[in-house]
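Note that one protein chain is taken out, while the other chains of the complex remain in position.
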Amino acid sequence: MTTPVKMVKVEVDGVAVEADSRDNLVEAARRAGKAIPYFCYHPRLSIAGQCRMCLVETADQPGRLQAGCQVKVKEGLKILTNTPAVKENQRGVMEFHLINHPVDCAICDQSGECKLQDYYMEYDHQPSRQRTYKLQKPKREELGPMVVYDAERCIMCTRCVRFMDEVAQEPQLAVVNRGDHSLIATFPGQPLDSNYSGNTVDICPVGALLNTDFRFKSRVWFVEKSPTVCNGCSNGCNTYVESRGTQLYRLLPRRNEEVNQVWMCDEGRLTYHETNEKRVEWARKGRGEAREDIGPALALDEARRLLAPLKGKPGLALWISAQCTVEEAQGAFDLGAQLGASKYLLGGKPAGKGDEFLVRADKNPNRRGVEMLAQAWGVKLEAGETEGALNGVSALVAARTDGLGLHLGALERIEAFIAIAQNEDPAAQLAQVVLPVNSLYEAGGTVVNYYGRLQRSWAAIVKPRGDAQPGWAWAGQLAESLGGARAVATVQAAFASAAAKAAPLTGLEFDAISEEGRVLPALLPTEFPKRAPRPESAPAAQPQA
Amino acid sequence: MAQALIDLLKEKLPDAIVSSHTHCGDEVVVVKREQLVDVIKLLRDEPAADLKLLAQIACVDLLTFATELTGGGSIASQEAPAYLKASQGPREPRYQVAYNLASVKKKHRLRIRVELRSDDCKVPTITSLYPTADWWERYCWDMMGIEFSGHPNLQRLLMYPEFVGHPLRKDYPIQRRQPLVHEHDFPDLVRGPGPGPGGAGVPMSQTHVGRKNVDPNTYE
Partner (left out) sequence: MTQKTQAAQAADTAPVALNPDPLELDDELPSAFSKVKLGPSHPATHGTVRLNMTLDGEKIVECIPEIGFLHRGFSKSSENATWHQVLPYTDRLNYVSPILNNVGYILAVEKLIGITDTERSKYLRVIGGEISRMCDHLTCVSAIGLEMGAMSAFLYGVEAREMLWDRVAEMTGARMTTSWTRIGGVATDTPPGWIERVKETLPRVLELTDELDKLFSKNRIFVDRTRGIGVIGADEAVSWGFTGPALRASGVDYDVRKAHPYLVYDRMEFEVPVGQRGDTFDRYLCRLEEIRQSARIVTQAIEQMPPGPIIIDDWRYALPPKKDVFTSIEGVMAHFKLIMEGIHVPAGEVYGFTEGSNGELGFHIVSNGAGKPYMIQVRAPGFPIVGALPRLLQGHSLGDLIPIFDSINMIGGEVEQ
């Protein structure tokens, strides 16, 4: 499909390197391991050439500074990034950018990940020569539900405007006013309510656009980043979750060229709240007034006491949410086989709106994975959202309680309802035994997205939250107490047992799954969502800015 | 001025040298491990070199040299996260042993460096050349697990004998706990042997008058 790319030989500071002929000087220098600083350039957006920070010299025009983001390479070009003229320009550009910049580092969220700070220490580190006052502009303007704008900090790089125009394709931002009174603004009466507005916060190089949800929650150097996969919909955007102790603070997109490039939607950014709030913390038994926290061992005993007499009898159903990871689903199916469950129901969050970019209508990350395992176990999965799905069910084991909210009436009548639940939702309130489960962000696991791509999430939080355990651990312990095989102890072993069962996973090892994930050819979808044609972008080898 | 020492080495033992460089005023010569003793013997005995003072034997673990994150004020950036370490193979050669040699008469210095792989961290001892190397090599063994073959007494120096691991290695996390060491019983020299409080066989924690009925697991 693609024509072969033409490569040219260039030299960067004396280092010879082969560059793509479509590269600009910044990308060519990146191939050589040299960093040319920039603010307004972004590899995935159109060129603005506004900040003037990337100016470098080329040997064919000595003394003339050329914008590294605009000029394309040609055969035999010699790029010089550390001549005195370049260094003086970098220092001077930093000085200009900082003239009206407010003294906000102490209260600005971007501290610690701010390009102005980094480039200042690297290229400028001079005291201010300014003897006059700084301009005052609007601060903390709410541009939209997720984004707050501080005009004084803005360096007018226009990355946000270009992003909304080109990538999100909802042109909700624009530059207004002239000169040093310029601002970024939305159109009157039309807030920045795009589902992708959070990405403008990511690409803003300074603290002008900030995430309202994360604002003032934590300093960025206190949190640890772990790679994970968003569980908001079946697109499975790759993310980083930032955590400290047992709390999660935010989700950032992680680069995966094939799934989400470097973007994610706003709904996905908010999914970490479910891991933080309204969690079931302690293993308990009893419903309503009789509720009692009894700890994991006793809770398992109680569950066994309730389930053992019902083994193999009709009316014993297993509810598996499409939010479960592959390992959790494998544990659940194994438990179901141990129990001789007669009915298997596929639950999950209700469907929502999808779009042509990153958002899928199916708001569960692992429907394909659960269906794959159901097929491997030879089990028929019934849809959990149909009314009357729980008719005739007298005992229910739920691996995650998503979607059970539709059947609260039926749940009240069930006398043996064991829930492996993450949050305190109405369904979990009705369970006889509740076993608290780790969320996808806390424990590691794999999920299969709508495209059939198996992706891995690394455990972010290692401190246990109350009695919470991974779902496969609960299912395994429950199965073991009912007479099954010894429960697996690690997520690697849990995945291995899934790989032993499901044909698409044969031969795969948990630790060998890379950060990009892998597509399972057997699970490729037969119909694809319609997408608008995307703008031509530079080759996939370009890293995230 | 230590360039003369490097030239001397190049002249007398050219195949022992792997590379040499100067950095911040220090001259460093990287030598092959097998010829380490010959090199140092030459540098000690040759009158032009006279490097008779072994100032230090330092050991470096380069495991996280490329990935150790910047910043010390934050809690998070202490170690490279596990997924990052797993995606990059171990850096080889992993260990470097540096011998800082000096001459009190000629006032020049030289550093000799040996590079070791993680699966083969053995170096010949130089205790036969410098008696002070005894303790320096024991320190390197204790802290980083580098074996010095031929050392007369390669035991832990700073850590207690029941300590598990080599603490200065980069994969030894700072929060790691050690197994508790039980209290060594030794006879009460004051009260002598015999049954009853203070007698032999009773742990010292029980021998203090007044502690007869105290649960030894309390911290009071």
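By written order: A and B. Residues from 1 in each chain.
Quick note on the criterion: a residue touches a chain if its C-beta (ideal position, glycine included) is under 8 Å from a C-beta of that chain, and two chains touch if they have at least 3 such contacts.
Predicted model only: the values in this text are computed from it and were never measured.
**Student:** Any idea which of A:C105, A:L310, A:L406 or A:V519 touches the chain not displayed?
**Tutor:** Checking each option in A:C105, A:L310, A:L406 or A:V519, the one touching the absent chain turns out to be A:C105.
**Student:** Which of these touches the unseen chain: A:Y120, A:Y451 or A:W474?
**Tutor:** Of the listed residues, the one touching the omitted chain is A:Y120.
**Student:** List the residues of subunit B that touch the chain left out of this view.
**Tutor:** Missing-chain contacts on subunit B: residues 23-26, 28, 52-56, 58-61, 65-66, 68-74, 78, 98, 100, 102, 104, 107, 109, 111, 130-132, 134-136, 139, 143, 156-160, 167-168, 172, 174.
**Student:** With the missing chain put back, which residues of subunit A would touch it? List them for me.
**Tutor:** Residues 98, 101-106, 111-112, 116-118, 120-121, 124-128, 130, 221 of subunit A touch the chain absent from view.
Definition applied: only the chains that are shown with their structure count from here on.
**Student:** What whole-Å value do you get for the distance between subunit A and subunit B if each is reduced to the mean of its CA atoms?
**Tutor:** So the centroids are 43 Å from each other.
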